[in-house]
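Handing you this structure, nothing more for now.
Missing here is one protein chain; the remaining ones are kept as they sit in the complex.
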Amino acid sequence: MKHLVKMSDLSVLEIHELLEQATRFEQGEKWIAERDKFVANLFFENSTRTKVSFEVAEKKLGLQVINFEADQSSVQKGETLYDTVKTLESLGVNALVIRHGQDEYFKDLLPFINIPILNAGDGCGHHPTQSLLDLYTIKQEYGKFEGLNVVIVGDIVHSRVARSNAEALTRLGAKVSFSSPKQWQDVNNSYGSYVQLDDAVQEADVVMLLRIQHERHEEKMGLTSLEYHHMYGLTVEREKTMKSGSIIMHPAPVNRNVEIADSLVECGRSRIFTQMRNGVFVRMAVLKRALLSKRGD
Amino acid sequence: MKHLVKMSDLSVLEIHELLEQATRFEQGEKWIAERDKFVANLFFENSTRTKVSFEVAEKKLGLQVINFEADQSSVQKGETLYDTVKTLESLGVNALVIRHGQDEYFKDLLPFINIPILNAGDGCGHHPTQSLLDLYTIKQEYGKFEGLNVVIVGDIVHSRVARSNAEALTRLGAKVSFSSPKQWQDVNNSYGSYVQLDDAVQEADVVMLLRIQHERHEEKMGLTSLEYHHMYGLTVEREKTMKSGSIIMHPAPVNRNVEIADSLVECGRSRIFTQMRNGVFVRMAVLKRALLSKRGD
Partner (left out) sequence: MKHLVKMSDLSVLEIHELLEQATRFEQGEKWIAERDKFVANLFFENSTRTKVSFEVAEKKLGLQVINFEADQSSVQKGETLYDTVKTLESLGVNALVIRHGQDEYFKDLLPFINIPILNAGDGCGHHPTQSLLDLYTIKQEYGKFEGLNVVIVGDIVHSRVARSNAEALTRLGAKVSFSSPKQWQDVNNSYGSYVQLDDAVQEADVVMLLRIQHERHEEKMGLTSLEYHHMYGLTVEREKTMKSGSIIMHPAPVNRNVEIADSLVECGRSRIFTQMRNGVFVRMAVLKRALLSKRGD
């Protein structure tokens, strides 16, 4: 079963294979699933990019799409995630895309579910297709990962992206560093060391900004948005010190003038909307892999 | 017009025809509706199984699906069900699947609507496709209904399923009995007599458990979940007394360890997830019948 629940389950070879398949999809490869293959999208948390991106990818592959609406479902009658998922499997759904607020919600599902689960985000844990689209965007830019300097900036400890990306980028040969307010540093993430933002920005090939997730955690950062922007944001001044050819990334939605100056969101270095575009190809690759897998895989 | 609003509208012959069509669909028969036939799903109450099951069935038949979202519609501006339905008819929708909390909501619609209405549940009244999938599951198991003992257990008076199933099973030749707390007995349902659960379980070919619908009625049963489980639930001990080859059914969602012990939900006798699977074929049959009907039918 070719589930995809976290990046660390993928070998370096598998990562490269997925990125190459995504490239072929971007170049126009057509692969259409067999007739009447169904994918259900279960989003228990709000999403624009990831949800629509999966839906576009699914429809491009000729899949039948079921958008499961948790708030109009028997979840409201107390039905568990396990029973919901088992129900969809029984109804003939061939793969599931799930976002859920509980860390590693999939742990209780994987031993019992006979169709692939594609994790579209769990709690503060994992978000493998976001990570793959970030890798894809970097590879598209530089053609490689070896020797690249990537600085990840912001709320490291609560970020699904920081953890997955730091681990994957390190395995792929890049050098990762972090810049973050003290209270958002992550002592359990050993894939990079903490650096001063002003230094890091000048040396980085990729400045990867993280979203301040006001909606996810209660603890305030103890800074106003303006203070954060000056201390940890990509200001107009900092961008000027970036080296030639280096790029800006952000998983979005962006808090404009907090993580990044408004005028930089669509600047020449920004790959923020390119990342979104790339997400469709990466998700097509992940869906194809899942749907072609056999039970024993 | 081949509406399907309640089981009692179907003759025994029509029931058998629908079950046979469902069998052919399960065996792989392809029937694709004409191009650009639209079905709208109107669910004014929460649902997972019935809603997704209808949507899968519709898409397998090549239908165009409109998922009408009542909470984002003009129903919020006070538009009546009649005007909503008449609007969908005017917009070119060819059939309607409706779940609504009002008993027999369809009574005010049928004289004026020129497209088939498939009832996906009304108040405490009817739920014909659930009934058909239950019948299908029993026929799949035993090949017949004549002479079978079916005990229906639980909240008889509030159950859409108990009423429709008792009536249909009796007409088809099965013997139905009920087991229920006194306050949930239904004096208007004359299709079976009330029996002791422990006796009935031993003699039944089918133990059909009903859902405690916490969300539907205010009146409490006056028992804790644990007390209910011991008195009216299918406990591990009771299951051991069931005769060889007999089966367990439940319309789901299941309240685990209330109506049925957690460990029995997916046991060898359980047809709970099989029922869900069968629902897709039954709904395909009902949709095909509706779409092939003419105005005069």
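A few remarks follow.
The letters A and B name the chains in turn, as written, and every chain counts its residues from 1.
Basically, contacts are C-beta pairs under 8 Å (C-beta built on N, C-alpha and C of every residue); 3 or more make two chains touch, one makes a residue touch a chain.
What you see is a predicted model; the values in this text were computed from it and never measured.
When the full complex is taken into account, the listed residue touching the unshown chain is B:38, out of B:25, B:38 or B:54. Of the listed residues A:52, A:195 or A:223, the one in contact with the hidden chain in the full complex is A:52. From the set B:12, B:32 or B:91, the residue in touch with the chain omitted from the display is B:91, counting the whole complex. Seen across the whole complex, the unshown chain contacts chain B at 36, 38, 40, 64, 66-68, 72-79, 83-84, 86-93. The chain not shown here touches chain A at positions 43, 46-49, 51-53, 55-56, 59-60, 67, 69, 71, 213-215, 252-255, 273-274, 276-277, 279-280.
The rule we apply is simple: only the chains that are shown with their structure count from here on.
When the CA atoms of chain A are superposed on chain B, the rotation angle comes to 120 degrees (nearest 5). Averaged C-alpha coordinates give centres for chain A and chain B that are 40 Å from one another.
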